[in-house]
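The complex is shown incomplete by one protein chain, all other protein chains being positioned as in the whole.
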């Protein structure tokens, strides 16, 4: 059986290529039909803020790629509820509707459930 | 299942340690390396927090020695062979990059 991999994405979308490169690992895993999960933690939750304008910084729109996750077979999407609250984001207005909000305890259980973890 | 969490950033002005302590499980362990060993500087908030948590704590010996940080008796100094063994002993390794 294939090993499951959890990617924990902790970087804001505008701090360099980090967030995109974390997402690329997820998309590649999805393309290979691997059991893969993605958790947005700390500043990573800013990737899910609504109404961001990538063009203002001459960047590509990361949220378009995030929307494509289910199409790549990545349906295990999670977001840290505490990180969202700390950063003043509206948990009902995140750009990834399928992402499930998790408490710290649930994140502990999530990490435990996966075979491997990469925190970026 | 147990996880070895690995931190390498200084706990001062960075939230990795805080986030890690929020989600670390009862059977997990934490290895401090690089600037993360500054968390063992006595009299600081990270030191007090770690001491109070009483989790399984390791620190990479070379990083502590280089920084003149004494490894508290409630933590354990490890070298690279011991780091390898820790990663074998735990089911997975979660490095907070």
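All chains are identified by letter, namely A and B, in their written order; residue positions are counted from 1 within each chain.
Basically, contacts are C-beta pairs under 8 Å (C-beta built on N, C-alpha and C of every residue); 3 or more make two chains touch, one makes a residue touch a chain.
By definition in this document, contacts and distances are computed from a predicted model.
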item: UniProt protein name of the chain not shown, from "Sulfurtransferase DsrE", "Sugar ABC transporter permease", "Cytochrome c" or "MBOAT family protein"; value: "Sulfurtransferase DsrE"
item: Touch criterion as defined above, residue of A:3, A:60 or A:113 at the omitted chain; value: A:3
item: Sole contact to the chain not displayed, among B:2, B:41 or B:95; value: B:95
item: Contact footprint on subunit B, counting only the chain that is left out; value: 8-10, 33-36, 60, 79-81, 83-85, 87-88, 92-93, 95-97
item: Touching residues on subunit A - with respect to the absent chain; value: 2-3, 5, 17-18, 21, 24-25, 28-29, 31-32, 34, 116, 118-120
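Here, only the chains that are shown with their structure count from here on.
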item: Distance between chain centroids, defined by C-alpha means - subunit A, subunit B (Å); value: 25
item: Sites on subunit A touched by subunit B in the complex; value: 8, 10, 41-42, 82, 104, 107-108, 111-120
item: Residues on subunit B engaged by subunit A in the complex (per definition of touch); value: 1, 3, 15, 19, 22-25, 91-97
